[in-house]
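A single protein chain has been omitted from the complex, and every remaining protein chain is retained in its original position.
All chains are identified by letter, namely A and B, in their written order; residue positions are counted from 1 within each chain.
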Amino acid sequence: MSEYIATIGLEVHCELKTETKLFCSCRNVFGAKPNTNTCPVCAGHPGVLPVLNRKAVEYTVRAGCAIGCEINRFSKWDRKNYFYPDLPKAWQTSQYDLPLCIGGSITFDVNGEEKTVRLNRIHLEEDAGKLVHSGNCTMVDYNRCGVPLMECVTEPDMHSADEAVAFLEELASIFRYSGVSDCRMQEGSIRADVNLSLSRPGEPLGTRTETKNLNSFRSVRRAIEAEIRRQTEVLESGGKVVQETRHFDDNTGTGYGMRSKEDAQDYRYFPEPDLMPVVMSDEDIARIKAEVPELKRARRKRYVSELGLSDYDASQLTSEPEIAELFDGAVKAGANAKKAANYVMSEIMRKGKTAGEDGIVVGVTSSQLAELLALVDKGEINLVASRDVLDKMWLNPNESAAKAVDELGLRQNNDAGEIEKLVRDIIAANPGPANDFRNGNEKVLSFFVGQLMKATKGKTNPKIAGELVRKLLSE
Amino acid sequence: MEITTDIIRHTAKLSRIELSAEEEKGMEKHFAAMLEQVKTLDTFDASEVDATAHILSAVNVLREDKAGEPFDREKLLSCAPERDEESYIVPRVVE
Partner (left out) sequence: MKDIVKKSLGEIKKDLAERKVSSVEVTEAVLESIKEHEDYGAYVTVCAEAAMEAARAADKAIAEGKDAPLLGVPVAVKDNICTEGVRTTCASKFLENYIPPYDAFVVKKLKAAGAVIVGKANMDEFAMGSTSEFSAYKVVKNAVDPTRVPGGSSGGSAVAVASYQAYASLGSDTGGSIRQPAAFNGVVGLKPTYSAVSRNGLVAFASSLDQIGPLARNVADCRTVYYVIKGHDAGDSTSYAGDLDKGDDFTSLKGRKIGVAKEFFPTALNATIRAALEKAIKFYEDNGAEIVETSIGSFDMALACYYILSSAEATSNLSRYDGIKYGRRAEGCKTLDEIYYKSRTEFFGAEVKRRIMLGNFVLSSGYYDAFYLRASKARTLIKKDFDNALSGCDALICPTAPTTAYKLGSNAGDTTAAYLGDVFTVPVNIAGLPALSVNCGYDGDGMPIGMQLIGKPYCEKTLLSLAEIFEKGGRE
């Protein structure tokens, strides 16, 4: 008997980073105190009506354009009806038969091979609230109610946890690059449902299960692996996989079937009478398409082919859209690509990584960076001093590098005559080490350079200093 | 079609409403009378007609993505049958 093959489809929910909710002007922010970002509309009071957020529609269309979806010229809204305490209106406003985006595909690398996954659709809907369980009670917080959410549904094109996770990483990167979502797992701004079935090669697909609400890439991986193991065991022992909705417990690493509700699936969709349809013209779509920046994969390839960077460096520089933007901007402003790449990777990324967060803080603009690199290049400052300049410019986009250099008094001494005098003084003051050099100990060179730097507070051109120390010691 | 007690019970469940046996009977009778009325809809070929998705012809009714004044949480929470300082409260939900 041949091995089972898993067939996997994903439903990915991404919160859009709009300023306000989908249907009311409450703020869309994470981490606020419970129910502080609510109003009669998102709390589902009697008589309230929704008004659609333009940006949420445009972001979803932009995401669709980034993935090569076809944008529906006419799309509409539907009510998905069910009772749950996190859903105050008792329906979720969603898109049933005419979503904003149809089709599209994503190509990515997994274990060194190129893989393409097709999308079925992307639709826009509203998020539900949050339940916090405590003792005999559940506390209901509607802050997240009405936050705009894109639901991306893939075709069942994946066959392993590796593929699913690589797909998710690529999707998240596309949405981050497109500026439509932060895709922050910790904040639940990207969540996935996994549909999975097993079959033997050539045989029809088996019964599928749906594991819901996985909120980290790691959980997606573990849930898929666990579900493949479970279904294999069921089938091997002659059993049948039951079609069901499952939950995955991150603590125990196992999934479990949800208490089945016979009417759970009957959402009684019907067209939302309180909202008008969205109609997109060719001009609208062209305008939104133009907002999609160059994405990670294309940039990475370009950095290698056009800028001559290594694949490793290219991948580092494209890991976050903010970094790629900074790097590209600096190169465009005249910086040497390789030097800029090294500087961004060693200095900026180190400084920008803040513990415990998904993202990275980029505290300088590309023009600031280009200016700084030019100063280093011209020998106006050295690398060590550049860190102080970087500190001064960080999160201060109006600060110019040259001005910072002057204010910090870091301008480098490039006057060979002046440096020679200083070196002579240091050699005279250190006859012991000078003799060591003459006896063949090369290591003491750095001692003299160090002494020089100490005496000049690092403001001496290190190249000139090194050459002069060697020359004068050899006299 | 015939309205059965099963249909009534299933519909009551979707509605989160409990019906006594007598109410079930009454509801069956009501549904049957309504179905009689609904027969008037059988007079046209549905495949030839588009459904009215919306009675109005307006499209793209959108608002700008600008935050409004925050709404006083207490005004909303004070309407709730059970609450604490910051949340609505229900008995523990079993998922």
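Note that in this section contacts are C-beta pairs under 8 Å (C-beta built on N, C-alpha and C of every residue); 3 or more make two chains touch, one makes a residue touch a chain.
These numbers come from a predicted model, not from an experiment.
Across A:Gly239, A:Pro273, A:Gly308 or A:Gly450, the single residue that touches the chain missing here is A:Pro273. The omitted chain makes contact with just one of the residues A:Val140, A:Leu214 or A:Ile348: A:Val140.
Listed residues A:Gly44, A:Gly363 or A:Pro462: the one in touch with the omitted chain is A:Gly44.
Interface residues of chain B with the unshown chain, by the touch rule above, are 7-8, 10-12, 14-19, 26-27, 29-31, 33-34, 37-41, 43-44, 46, 49-56, 58, 61, 63, 71-72, 75-76, 79-82, 88, 90-91, 93. For chain A, the residues in touch with the chain missing from this view are 40, 43-52, 79, 81, 83, 85, 88-91, 138, 140, 265-266, 268-271, 273-276.
One rule holds in what follows: only the chains that are shown with their structure count from here on.
Each chain gets one centre point, the mean of its Cα atoms, and the points for chain A and chain B are 39 Å apart. The residues of chain B lying in touch with chain A in their complex are 10, 13-14, 16, 53-56, 58-68, 70-71, 73, 76-77, 79, 84, 86-95.
Every residue of chain A that touches chain B in the complex is listed here, in rising order: 18-20, 24-27, 33-40, 43, 45, 51-57, 74, 76, 83, 85, 131-133, 135-142, 247, 258-259, 263, 266, 268, 271, 273, 275-279.
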